[in-house]
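Pasting in a structure now, in structure tokens, and then I'll have a few things to ask.
Here the complex is missing a single protein chain, while all its other protein chains stay put.
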Amino acid sequence: MSQQNKNEWPLWEVFIRSKAGLDHKHAGSLHAADAQMAIENARDVYTRRMEGVSIWVVESKHIRASDPGEAASLYEPATDKIYRHPTFYDLPDEVKYM
Amino acid sequence: MTVHSFQEHFDSLIDREIAIEPKDWMPDNYRKTLIRQISQHAHSEIIGMLPEGNWITRAPSLRRKAVLLAKVQDEAGHGLYLYSAAETLGISRDEMYDQLHTGKAKYSSIFNYPTLTWADIGAIGWLVDGAAIMNQVPLCRTSYGPYARAMVRVCKEESFHQRQGFEIMLTLSKGTEVQRKMAQDAFNRWWWPSLMMFGPPDAESPHTEQSVRWRIKRFTNDELRQKFVDVTTEQAKVLGLDMPDPEIKWNEERGHYDFGKINWDEFWNVVKGNGPCNKQRLEARNKAWNEGQWVRDAAMAYAAKKKNKAAEAA
Partner (left out) sequence: MSLIYTLRLADDALILGHRISEWTGHGPILEQDIAITNTALDHLGRARSLYQYAAELFNQLPDAQKTSAFTSVAINALVAAGTPVDEDDLAYLRDSGDFRNLLLTEQPNGDWACTIARSFYYDAFHYFYFSALQHSSNAALAAIAAKSLKETTYHLRWSSEWVIRLGDGTEESHSRMQQAIDNMWMYTGEMLTMSAAEQEALAAGYGVDIAQIAPLWQNRVKEILDEATLSLPSGTWMQQGGKDGIHSENMGFILAEMQFLQRAYPGMEW
């Protein structure tokens, strides 16, 4: 790798809350020298069309991701637990808004 | 799992149109092809800022100036989204830049043509962005998740680009005689290079079959090119401009417009570096990058100092 790669600004992941009351959602990534600059760069790169009201940034190297090879053991056990979902339960029609 | 079963699993995801994500196993060649395709696409956005950027300081009205600035800035954004998508495949942006700056990487040849008059800004928006959209919309459903997501964002933002170009062409073609001539001249110069944007004919396009199978390409070069000719020929009528190709003719049997022979000799020469502006484009990028080195270094040095101070204080 060339000399300049060692000095490349680190990569950050950007999460944006599109309006009050909603979760922050992954918007993309960018490079910045520090966290403050990452927030400002995110404002300039990812909210040019009024896409957000709040920004989170985290340096990409701090993200821990699950292993897709373990998807079967991690997620499939949940597929037979339909009782976790509200539609599993039969309620009389008179009971509304539950 | 053995490599064999990894491959089977991968193939079945592709067949079921399920997105491949960065941590999924993927064949080396898939990774390499994607890196090449996505980085070329990103480079095209970045180099593409230059011919249009030329006219920011000369735009003929404040409204046009604002639109052009926003558009060229969008292209920087698109380059950034695409570089980010490529970075998930294990290559750094600096490495991709290095390939661009040393001439190892390719980018869309169209940006090696010069923008000579204001009408060129209209023609680029109308034709070049029009062709780009045709290439890009199918990629919103491409098999690699980060690439598809980047393309969704790009396409959403791109929608105003073609319209503003068409609007410029319409204003010129309805303007004075000298403006109409300006529009026609730009159309004449950008037409053929726009057709070349779809790449060599299918018969000579080595990657097409594999790429279609991997869904990193969803239509062939010739299919998209024909679609572009059909749509654009109709739009030219609205503008009242003459088609730059005397052989354009509706073919009832095919249900498409026939068109003249593309000068592939010119195409390959421009690809190889012999276009009118290849040198200037690369020089401009190298200059910006090299002159920015001390700025980027300073930001890193300052960030490190601040971190140390915070650590000492703790």
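Worth a mention:
A and B are the chain letters, set down in written order, and residue numbers restart from 1 in every chain.
The rule we apply is simple: a contact is a pair of C-beta atoms (placed from the backbone, for glycine too) under 8 Å apart; a residue touches a chain by one contact, two chains touch by 3 or more.
In this text the structure is predicted, and so the values were computed from the model without any measurement.
For the options B:17, B:252, B:265 or B:291, the residue in contact with the chain missing from this view is B:291. Although one chain is not drawn, the whole complex shows that of B:30, B:118 or B:187 it is B:118 that touches it.
Seen across the whole complex, the unshown chain contacts subunit B at 46, 49-50, 53, 56-66, 69-70, 72-73, 76-77, 79-80, 83, 118, 168, 171-172, 175-176, 178-179, 284, 287-288, 291-299, 301-302, 305.
For subunit A, the list of residues touching the undisplayed chain reads 9, 30-33, 36-37, 40-41, 44-45, 48.
As a convention for this text, only the chains that are shown with their structure count from here on.
Residue ranges of subunit B in contact with subunit A, taken from their complex: 1, 21, 23-25, 73-74, 77, 80-81, 84, 87, 92-95, 98, 149-150, 153, 157, 293, 296-297, 299-300, 302-303, 306-307. If you check the complex, the residues on subunit A that touch subunit B are 1-2, 4-5, 7-9, 11, 28-31, 33-34, 37, 45, 48-49, 65, 67-69.
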